[in-house]
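Input: a single structure, listed below in structure tokens.
Every protein chain of the complex appears in place save one, which is left out.
As written, the chains take the letters A, B, C, D and E, and residue 1 is the first residue of each chain.
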Amino acid sequence: MPQPDHISVLGVPDAGTLDDDLKAIWAKCVEKLGFVPNVYSTYSLRPQRLRNFMAMYNEIMLSPSGLSKLEREMVAVVVSSANRCYYCLVAHGAAVRMLSGDPELGEMMALNYRVAKLDARQRAMLDFAWKMTTTPHLIGDADRDALRAHGLGNEDLFDLAETVAFFNLSNRMASATDMMPNREYHDAVRSPATPAAAKAKKVPAEPGAAR
Amino acid sequence: MPQPDHISVLGVPDAGTLDDDLKAIWAKCVEKLGFVPNVYSTYSLRPQRLRNFMAMYNEIMLSPSGLSKLEREMVAVVVSSANRCYYCLVAHGAAVRMLSGDPELGEMMALNYRVAKLDARQRAMLDFAWKMTTTPHLIGDADRDALRAHGLGNEDLFDLAETVAFFNLSNRMASATDMMPNREYHDAVRSPATPAAAKAKKVPAEPGAAR
Amino acid sequence: MPQPDHISVLGVPDAGTLDDDLKAIWAKCVEKLGFVPNVYSTYSLRPQRLRNFMAMYNEIMLSPSGLSKLEREMVAVVVSSANRCYYCLVAHGAAVRMLSGDPELGEMMALNYRVAKLDARQRAMLDFAWKMTTTPHLIGDADRDALRAHGLGNEDLFDLAETVAFFNLSNRMASATDMMPNREYHDAVRSPATPAAAKAKKVPAEPGAAR
Amino acid sequence: MPQPDHISVLGVPDAGTLDDDLKAIWAKCVEKLGFVPNVYSTYSLRPQRLRNFMAMYNEIMLSPSGLSKLEREMVAVVVSSANRCYYCLVAHGAAVRMLSGDPELGEMMALNYRVAKLDARQRAMLDFAWKMTTTPHLIGDADRDALRAHGLGNEDLFDLAETVAFFNLSNRMASATDMMPNREYHDAVRSPATPAAAKAKKVPAEPGAAR
Amino acid sequence: MPQPDHISVLGVPDAGTLDDDLKAIWAKCVEKLGFVPNVYSTYSLRPQRLRNFMAMYNEIMLSPSGLSKLEREMVAVVVSSANRCYYCLVAHGAAVRMLSGDPELGEMMALNYRVAKLDARQRAMLDFAWKMTTTPHLIGDADRDALRAHGLGNEDLFDLAETVAFFNLSNRMASATDMMPNREYHDAVRSPATPAAAKAKKVPAEPGAAR
Partner (left out) sequence: MPQPDHISVLGVPDAGTLDDDLKAIWAKCVEKLGFVPNVYSTYSLRPQRLRNFMAMYNEIMLSPSGLSKLEREMVAVVVSSANRCYYCLVAHGAAVRMLSGDPELGEMMALNYRVAKLDARQRAMLDFAWKMTTTPHLIGDADRDALRAHGLGNEDLFDLAETVAFFNLSNRMASATDMMPNREYHDAVRSPATPAAAKAKKVPAEPGAAR
């Protein structure tokens, strides 16, 4: 099994040495998900940076927004596909499968989102995510107007943009640290399920899932 | 479930109208695998071309060679990753999982093969596959010599090259026809298994599996 | 004269050691064309693969199709131009000159097809060939619809796609083996001629020309 | 003067309507810098996201680290150069000029960092920043080892990586919102100065400068 | 101050050894501008080539044309931005600031011209300059027609094209010789000014300014 055994090539501190607030999060993760997501462990090398990362992550992915949680995960996977980020494609691919109950949707987002039959609004968001990831300097009014035509307002545009931007950060952290995904993600929701049933399996696709 | 319901946007003839030799292959597929691979159905629009495709495919992927069948499938997936071909990543990703019993290996080949801990010979083959796919005009003696240093002879180099070349053909046929993979591939061997056990499930990852 | 003297850097078997069916093809080539195309010699390292290659090649380039033989050769050269494949540009550039009697057409296809004054249907086919070669993952319904608007049906689209796909295979085989073109191609039909006169010169631009 | 007059095309709330903690930050900015950085105003459309952004920014750019503050700003500008981000090149180009007192250094980082005569450790960090920005999927052990050879440890590598990653986020937010830099940055420290003198001018190049 | 101290890595002849016509130009530069532009010094390694370069430069940038001198400088900077040429961005960025009196305009041209609010004719010229620089083989009738729609005639198109072409030459000469800009350019017109006032400062942004 050639997936490397390390969590991060920069090393991971012993969990027993972490500050109490982080230990509490670790405990909640194990209770709810069965494991601590490897992105937490990787970031625990620099504890305050971990706290900032979790705060930003949770706000972007879990707070109220004009984009559904599934849509935000779809964006996450498409950005990670453009950047070919192994960690995020595995972890957030699982999140798409879990939130949708549709394993094929996760695969399409990860491999080539253009094959999916999506509604025009979602397709426009993913096209925007791809362009903003690969050629951000070319983004212009026409790109924003295409989204406004599908009903996105200023706050929706902000939230979409920040989701794209955030995964351009986290993809690069994963590549720079050679971060490996928890093995539990690989087989989560590989057969069609109702989203509720998928969630009941408690396979955490997300750091924030332990919030 | 947004994976399109079509097999190919160019349409697929009624299987009942096919020539007898093709009907026999269809029957053998159903018997052995439970279904006819969609690449066969897509190509049956042009029956003689299907026969040529099957002949070439079977020789490249299944005949004796200095590359193992698993290695040929790994090459297939890495080429398909460079080309972002949904059909081939799904079908041949399943083949890697089945032949190796290692679901993580399939994911790494599809998403970013560079994260995998492989032996140096396999890594060199995959680097060659990537370069030959993305910038074939830059392939030179240094690239071939890197493979020879790992023991590949002239016939091995030929077989590796033809495998890479073939998936550059089939990836493009899949994209041009918007070919959709059989749904059975998606959940095949998503948990670790011995290769023998994986194969016993008879989920066919390959057209040639029905040979 | 710095064109390398080898046919393929992987070596070429002595023609006297080939199977009888291949010897017969070699003889027919010499009789009809004056030489054996180097792609045959290169592939003869792996005889069954040669047979499969010839079968596929002949079907794609020579069988009845909605695309004329000249159009298929134009597609071949444009794909080879995108991939900067020396062998195929020389051999199939000669084929375009021979089939059209127009040496300038061959040069434009090889160097930058966009300068040619073609009818809109041919231009659309070549644009499709370029995109399918360089960014196959971006091919979508709009690209196919542009061709349908010029009257291409499903079988025509299939044949165009397979021609593009095939030269993405053969370009890469030529690059991987450093395959050198037969020198006879270089000066074939360099002055305007009627296609019939060009063909009468019997300079074979094609392996299949010996069929 | 064709620099657009807007701060963000998504609109900016009236500062008088902000929460008290943000009003206090606004006041401190005006006191210390003479203005509120436009990235704050842009983000104030989504107040909690602004708080998270400021927390992450301040930790990455201002907290103790093996990279000097100037080095972190140099990395910021090189990432922004790769992404051609107008806002960040103007704002952080000013920061490099201010922290170094060297206006030419700021220009070289923004326009093509390879022309600068830097020590080998800094050059290696900037090469890493460029590669991690443009082809993150190609980052591997050799890239990290090149930095370790210059004395960077695991925490230094983490901090460098997070700086690169963060500006890949903020560059994209600026492009997505068409964020315009405060005009004060343009003429800050355009003549050589000691860094102390440059700072005494209190032209804030940084949101965090108001911390 | 890490801007290299050399003018050109290929070396520069002692000015005292130059031919009299060149000495006269050197003297006029010092009188009018305070210094000899480094591109002159670099080219003086090959005196006749310098004369040809000056003749072409002066005609393109200073002779009567349908494009204003400022517009030609804007084109020069946008081409240099695409090519990431340090010398030309510094020298011609200064020229844009001087001719316009608008320091922000110079920065936008150098960093990402798409953010500038320009009239549609100027935007179309800069889009053409970018495309002609980065993918000249894709320039076609549609690109020229877009300019004609803004009133450009054949001579205007010629002049625009030659300006773009010339900076594709000079950018590459600067990169190949590691040519460093005169330090005087860096702080020229960094605060808004009337163009007349800017020019009165006599900071020469241009070789031709000494004509």
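FYI, a residue touches a chain if its C-beta (ideal position, glycine included) is under 8 Å from a C-beta of that chain, and two chains touch if they have at least 3 such contacts.
None of these values were measured; they are calculated from a predicted model.
Counting the whole assembly, list the visible chains that the omitted chain makes contact with.
B, C, D, E
Which one touches the absent chain: C:105, C:160 or C:173?
Here the residue in touch with the unshown chain is C:105.
Who touches the missing chain here, E:9, E:30, E:120 or E:149?
Spelled out, the listed residue whose C-beta touches the missing chain is E:9.
Have a look at C:90, C:132 or C:169 and name the one touching the chain we're not showing.
From the options C:90, C:132 or C:169, the contact with the absent chain belongs to C:90.
By the contact definition given up top, give the residues of chain C that touch the hidden chain.
Interface residues of chain C facing the absent chain: 1-4, 81, 84-86, 89-90, 102-105, 107-108, 110-112, 115-118, 178, 180, 183, 186-187, 190-192.
Please give every residue of chain E in contact with the chain that is not shown.
Interface with the chain not displayed, on the chain E side: 9-11, 45-46, 48-49, 52-53, 55-56, 59-60, 63, 83-85, 132-133, 136-137, 139-141, 144, 154-155, 157-159, 161-162, 164-166, 168-173, 175-178.
Kindly note down the residues of chain D that lie in touch with the hidden chain.
Touch with the absent chain occurs at residues 112, 114.
Here is the rule we go by: only the chains that are shown with their structure count from here on.
Using the contact definition given at the top, which chains are in touch with both chain D and chain E?
A
Taking only the C-alpha atoms, how many degrees of rotation bring chain B onto chain E, rounded to the nearest 5?
With C-alpha atoms aligned, the rotation comes to 180 degrees.
Same or different: at the chain A/chain B interface, is the fraction of residue numbers used by both copies above or below half?
Here the answer is same, because the shared fraction of interface numbers exceeds one half.
I'd like the Å distance between the centres of chain C and chain E, where a centre is the mean of that chain's Cα atoms.
46
Where the centres are mean C-alpha positions, what is the separation of chain C from chain D, in Å?
Computed from C-alpha means, the inter-chain centre distance equals 53 Å.
Where the centres are mean C-alpha positions, what is the separation of chain A from chain B, in Å?
Inter-chain centre distance comes to 29 Å.
Would you pick out the residues of chain D that each touch at least 2 other chains?
Correct list: 84-85, 137, 140, 178.
Name the shape of the chain contact graph, picking from line, ring, star, complete and other.
Contact map by chain: other.
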